[in-house]
Structure formats: structure tokens, C-alpha cells
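What follows is a single structure, written as C-alpha cells, with notes after it.
With one protein chain removed, the remaining protein chains of the complex are shown where they sit.
Right, chain A next:
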Amino acid sequence: MTWSATARGAHQPDNTAFTQQRLPAWQPLLSASIALPLFFCAGLAFIGLGLGLYYSSNGIKELEYDYTGDLGTSNCSVCAAAGQGRSPPPRCSCAWYFSLPELFQGPVYLYYELTNFYQNYRRYGVSRDDEQLSGLPSALRHPANECAPYQLSAAGLPIAPCGAIANSLFNDSFSLWHQRRAGGPYVEVPLDRTGIAWWTDYHVKFRNPPLVNGSLALAFQGTAPPPNWHRPVYDLSTDPNNTGFINQDFVVWMRTAALPTFRKLYARIRQGNYSTGLPRGAYRVNITYNYPVRAFGGHKLIIFSSISWMGGKNPFLGIAYLVVGSLCILMGFVMLVVYIRYQDQNDEDEDEE
């Protein structure tokens, strides 16, 4: 070390691997021994995964019913017609009857689906005040500007919850009745409506404002409900853990959908006799028909679905995996052929050189 230090010129650059660009490096080459096995292995793996996904998706049962009532196809068309052009639409209810020839393997989930509903519209999506929803009293009184035109009521009171999303809260409700024997009485199937929102939403993102004198209603005093609502927000449910901003229907609705066709969880069926699923028999779903969708050409659907390890029924991924896997194998063969064909030629070239 010392000798080199003395022999060095004052301006001599350092002789390190970095400065001399000699850092030890791995220079991978896309050789046949890497590329071909990669494609064959990936192809096989993808086909395996695809088969698994495909079959588990096929194993899922789904039962869906469009109750929009467009063309008089169902008894909800009465409600649909009644609501036509009237705002707010009158209270109306209708029912959907169906029967199960065999057990609908549980646990069963009840979803509603809306189509052509643009929850992902930008200005709709930002029309909320997360500070208000997280229970900050200041934000409760002064909703964010993004909420306009649902920021202040006509009377000038701050709207809670403010914004277009909250205002358009889905307000149809469903109850499920089961007739065990033909002609027998309909028994209400218990719907578990509590565990439907994300834990983080229910516990972190949505908080009620601090209670005033132990009352949620007093906490919301001086605010107005969104114009489309019939009830103030603290009256959404009688359950104190499910009312106000932490009402689970509300929380689920506030998590806006990615695409204009979306499903949202309405309830789980997992109590009592129905924990294993829906037994065979006739069923009736009572629908309170409130929500207008026909104006923008939307549809409302109600869906019963079971669940697998990969979630609900969706054949896309399984098929996509199968296709990609097969293409990989095909490509692998093409590459193999090309490789064999050109390898010889390249070797010849080099020999000539």
C-alpha cells in the first residue's frame, strides 16, 4: 500500500473496480439453455394453474336475477313503471321467486349488481370528504369543496355525509324467505349484514364523530342529510355499531367500483340452518324497490353466489392462463426449431471466419 501511495501522481485516478468499470458482474446471455426451458416450464405451470382456476371457477354456483323491470319481465316492472320520471320515486316493493332443486352449497353470499353505473367517473369519485367520514368534527361542519353540489343543503346546512357518492347511496333492500315444503309457510332466512365491509374501512377509514351527550343524533345536529336520503345518517340502523358513518351498507357503497358494472356485497348467509348453504326448496326475495336506474339505462341484479379459494365465479383468469400456457409451449417449440435451424448456420459462419 505504502509504496503505491508514494509512487502515485497527484492526479492519478483511483484504481478501484468501480472507477475502472470493472465491477464484478454477471453477464447473462439469452441462450437457448435458458430461454427454451423457461418457456416450457412456464407453459406447463400456466396450464396447470389455468386448469385449477378453470375448474374451481366452474365449481362455483351462481344465481342471479335482473329485477330492473325493464320490459315487464318480472313483477318489479310495476315498480319500475311507477318510478318512471318521478323524483323521489314512490315506495314500492316487489318479489322474486325461485326454487332450488338441491342444496346450494354454502357459504352463500348475497350481492347486488348495478350496470352502466359509473362509480369510477372522476368527479363522482372525488365527491366525498374523507376527513368528514373519519369523524373529524371540523370537517363535519365544513365539508370539502369536492363535495359540491352536495356540500351544503338548500338551507345552508353542511351535508353529512357530503358528496355525490353518499347522495347516491343504494337504497334497495332485500329479505329472503324460504318455503321448506310446497305450500308451507315462508320462513325468513337470516341475513348477516354486519361483516360485509373491509375491516380497515369499518375500523379506520370510517368513524362517527364524537358523541355528544352519548347521542349520535346530537353529534350530527346542525347537519343535513344528503338530498336523496329519506333518513339522516344516524338513523341508518338501529344498531349503534352499524349506524352513522360506520353503517356497513354505506361503507360498502362508499368503496367505489372500478368499472361501470359492479357487484357489492349485501349480506352473508351463514346463520342457523343456512350455514352450510341454502337447502332445497322454494324461495322468495322481497325487494324494496327504491333505486332508479332506468334513467341511465342501468340494470339492477340480485345474485346468490358461493365462493372458492379464488373468490367468486370468473372464468376469465382460468382461460387466460390456459391460453397463455399453450402459447408458451407453442412458442417454445418454434424457438427450438429456429434454434436448431440457425445454430448450424451460425457455427458455419464462424468457421468461415
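Going forward, a residue touches a chain if its C-beta (ideal position, glycine included) is under 8 Å from a C-beta of that chain, and two chains touch if they have at least 3 such contacts; residues count from 1.
One rule holds in what follows: contacts and distances are computed from a predicted model.
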#### Entry: Name under which UniProt lists the unshown chain, selected from "Protein YIPF3", "Nuclear pore complex protein Nup85", "Phospholipid-transporting ATPase" or "DNA-directed RNA polymerase subunit"
"Phospholipid-transporting ATPase"
### Query
Since one chain has been left out of the picture, which residues of chain A touch it in the full complex?
9-15, 19-21, 23-32, 35, 38-39, 42, 46, 49, 53, 87, 107, 109, 111, 116-125, 129-131, 133-134, 136, 139, 144-145, 148-149, 164, 167-168, 196-201, 203-205, 252, 255-265, 268, 292, 295-297, 305, 307, 309-314, 316-317, 320-321, 324, 328, 331, 334-335, 338-339, 342-343, 346, 350
